[in-house]
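So the structure is just underneath, and the comments pick up after that.
Every protein chain but one is kept in place in this view of the complex.
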Amino acid sequence: EAFLEAFQERIDREEKIEPNDPMPEGYRRTLVRQISQHAHSEIIGMQPEGNWITRAPSLKRKAALLAKVQDEGGHGLYLYAAAETLGVTREELVEQLLQGKAKYSSIFTYPTLSWADIGAIGWLVDGAAIMNQVPLCRCSFGPYARAMIRVCKEESFHQRQGYEIMLTLCNGTPEQKAMAQDALDRWWWPSLMMFGPHDSESQHGDQNMAWKIKRFTNDALRQKFVDATVPQAEFLGLKVPDPDLAWNEEKGGYDIGPIDWDEFRSVLKSGGFCGRDRIRNRRRAEEDGAWVREAAAAFAEKQATRQADAAAA
Amino acid sequence: EAFLEAFQERIDREEKIEPNDPMPEGYRRTLVRQISQHAHSEIIGMQPEGNWITRAPSLKRKAALLAKVQDEGGHGLYLYAAAETLGVTREELVEQLLQGKAKYSSIFTYPTLSWADIGAIGWLVDGAAIMNQVPLCRCSFGPYARAMIRVCKEESFHQRQGYEIMLTLCNGTPEQKAMAQDALDRWWWPSLMMFGPHDSESQHGDQNMAWKIKRFTNDALRQKFVDATVPQAEFLGLKVPDPDLAWNEEKGGYDIGPIDWDEFRSVLKSGGFCGRDRIRNRRRAEEDGAWVREAAAAFAEKQATRQADAAAA
Amino acid sequence: MAIPKDKALFDYAVRLADDQLVLGHRLSEWCGRAPTLEEELALANMGLDLIGQARSLYTYAGEVEGEGRDEDALAYLRSEREFANMLLVEQPNDDFAHTMVRQLFHAAFMTPYWEAMTGSADATLSGIAGKAVKEARYHLRHSAEWIVRLGDGTEESHARTRAALDHLWVFTGELFEMDETALSLLDRGVAVDARALKPEWDRAMNETLARAGLDRPGEIAMLSGGRTGRHSEHLGHLLAEMQYMQRAYPGMTW
Partner (left out) sequence: MAIPKDKALFDYAVRLADDQLVLGHRLSEWCGRAPTLEEELALANMGLDLIGQARSLYTYAGEVEGEGRDEDALAYLRSEREFANMLLVEQPNDDFAHTMVRQLFHAAFMTPYWEAMTGSADATLSGIAGKAVKEARYHLRHSAEWIVRLGDGTEESHARTRAALDHLWVFTGELFEMDETALSLLDRGVAVDARALKPEWDRAMNETLARAGLDRPGEIAMLSGGRTGRHSEHLGHLLAEMQYMQRAYPGMTW
């Protein structure tokens, strides 16, 4: 009791909690879950975009996309490292993902069907991710907060890059503009779902707010995203696929139509359109690479023995 | 001695030798080698053309090419069956191929680099094959002769189809015509080499002629091919890549320039440009299919046991 | 592009063609890779049947549209989002078990489908069906025999076939879907009521799986989207390869 109170006081003073500090088990568990889900999302998120690297329509875009996907892998690395400070190993976490036991953001279960999807993902998906992640740079847990600072810097670069792809398409031929509209049509609602259920339905909201793992509610962040994004769509000359979308003068923000939470739940439940492929691909990569990891481990062991022998001699 | 003489007399009377007839060991050995090499060539020959099935430029061509490659597989089947009448199994023969111990026609170690190569292979390679094979329809060994009758009928259809592809290209755009010329440039000399070394260098020639396994010499068949093909090239408006090519009024045929036998020997020795890939692909197909063949065998055995049990009950 | 004279009929013929072409293309990818020489020929046979059906259907669709598009324009010059094949047929070959399960699922549907289509009010479609039904029956027999052999073969073949069934089952719901296009043509006596074929498909499935000693996968949420061009990520790569020549050398005769 006293410990919990003292812990809460540290949080309230905006002190960073570090890995070796005492912390409530619930706090640790929540962070492990959240950070690892976040890491898994980065890794799985490499696939929908990776799908277009070999078909990118110009060398500049090809290089930028490869670099972007590489950054996502890098984010996965920092995040697994941040989770490891809480006493789990990357191997355990990856195993949970491969077993289908761990969650990752359901946005990555949607397929990329045209080049415009690469633009839409950068613009909308990275845009939504940034809304979620900027507050995490001030998360009470130090390693997570520091990882997020680095992540956010790169994400906002990706977001601008994605928007720039959309802009190029919208300034292009009618065929290209139609491609962009089609991508917006498919990615708009899933992007809004990235913020999670309405606050009234959210499970972990309050405690996470108190622990300053979370600093804004799902609905507040979603609103912020909509308000930032709708003018961008207008600038592109694209139509947001929501007939109920309307400016609300009173609240100084947009009202949106009802979100299809049945679709959201069905994606969570069934793994979504590409969810099975995503996990299957990762499992294959793990299996195909097993002999390489074993070789590296065997070599490292031999080297250690040799050095020990040399030192003993 | 008496046996060999009697055998030769049967041959000279143009009697067909059948699998259960007595025959000299050399005759059997020669036929097994020749028929199995021929079968291997059909199977390996599926690869260069198969390389373009997924990229064929029209549905009509795609279907025709798939059917053609299927025919080649069928030829492989009849020919392995003909060889099996001589007391070897298909498995043994295939194993020799996979081990790199058996030969196949070196023409199939050249790569197909453009759609025009599909035309050139039909026109030139099937054309040369027909020259070689038509006389084999009268081969002294019955099963081989009968297999060849079926093969030749299909081959001449393929040859016309190949020529028709070339004709379409030559009636097309300058780009298409250049594609056709490029293919002729690359396939002309290898096609001439398909007839084997000059008669003066040929090892097995005389005995095979006597046994009526072979009925014309390499050079005679090559001459026949050149005389048939040069006017076809002229009709297409293509240039045969031989500066020494000239009509010889006296012999009533074309004279050709020197064949680069160094290239021929180097292909035989090194396996040629794609030879290693060809064998590797076949090996992979065999490995990947092993579990299927095992399953089929296990099922057949179970079925046999069940039927025996049922019969016994 | 102008609206075709009979848009529903055009769309219906094109999607049916897309199904057969994409599956035929997948089968053609096996060329040189089959587990036996006999199966090499059988896979090519089925591929040829399907590509042949696709050609007739595209040609007819082009006629219905009346804009001068021929079979090749429809096969080679439409984008991934315009292709309307069902998701099942675009799934990768993977191993032989996946290929044969995919074929079984498809042929067990197409057999009663073409049978019903022989009674179509549209003479061209019923004519195509008359030929296709014999082909589909062979595909069904061939794939069912393999499933029985693989299911009742070795431990490995059983496990691989079960994995293929589980993986591909989720795409079978789409076989029986009827959208507005299909319903409007059903009203006109042109289309087949796919929903009505479910019992026969179930019978074929249950019978084959029972003989194979394989369990029928449990009911799960099905995936669909192919008819509206919402494909899996596999189709784009298939089209990139298949369409390359027509895209790289536009407007030429081959």
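First chain written, first letter: the chains are A, B and C, and each begins at residue 1.
One rule holds for everything that comes next: contacts are C-beta pairs under 8 Å (C-beta built on N, C-alpha and C of every residue); 3 or more make two chains touch, one makes a residue touch a chain.
Values in this document were obtained by computation on a predicted structure and should not be read as measured data.
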Where the missing chain makes contact, among the chains that are shown: A, B, C
Residue of A:6, A:246 or A:298 in touch with the missing chain, whole complex considered: A:298
Contact with the hidden chain (one of A:10, A:33, A:62 or A:150): A:62
Option from B:164, B:182 or B:227 whose C-beta touches the chain left out: B:182
Interface residues of chain C (partner: the chain not displayed): 79, 237, 240-241, 243-244, 247-248, 250
Residues from chain A at the interface with the omitted partner, ascending: 43, 46-47, 50, 53-63, 66-67, 69-70, 73-74, 76-77, 80, 115, 165, 168-169, 171-173, 175-176, 281-282, 284-285, 288-296, 298-299, 302
Residue numbers in chain B that touch the chain omitted from display: 48, 51, 55, 111-114, 182, 186, 266, 269-270, 273-274, 276-277, 280
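Simple rule for what comes next: only the chains that are shown with their structure count from here on.
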Contact-linked chain groups that survive once chain C is dropped from view: A | B
Inter-centroid spacing, chain C versus chain B (mean Cα positions, whole Å): 35
Rounded Å distance between chain A and chain B, as computed from the means of their C-alpha atoms: 57
Residues within chain A bordering two or more other chains: none
Residues of chain C engaged with two or more neighbouring chains: none
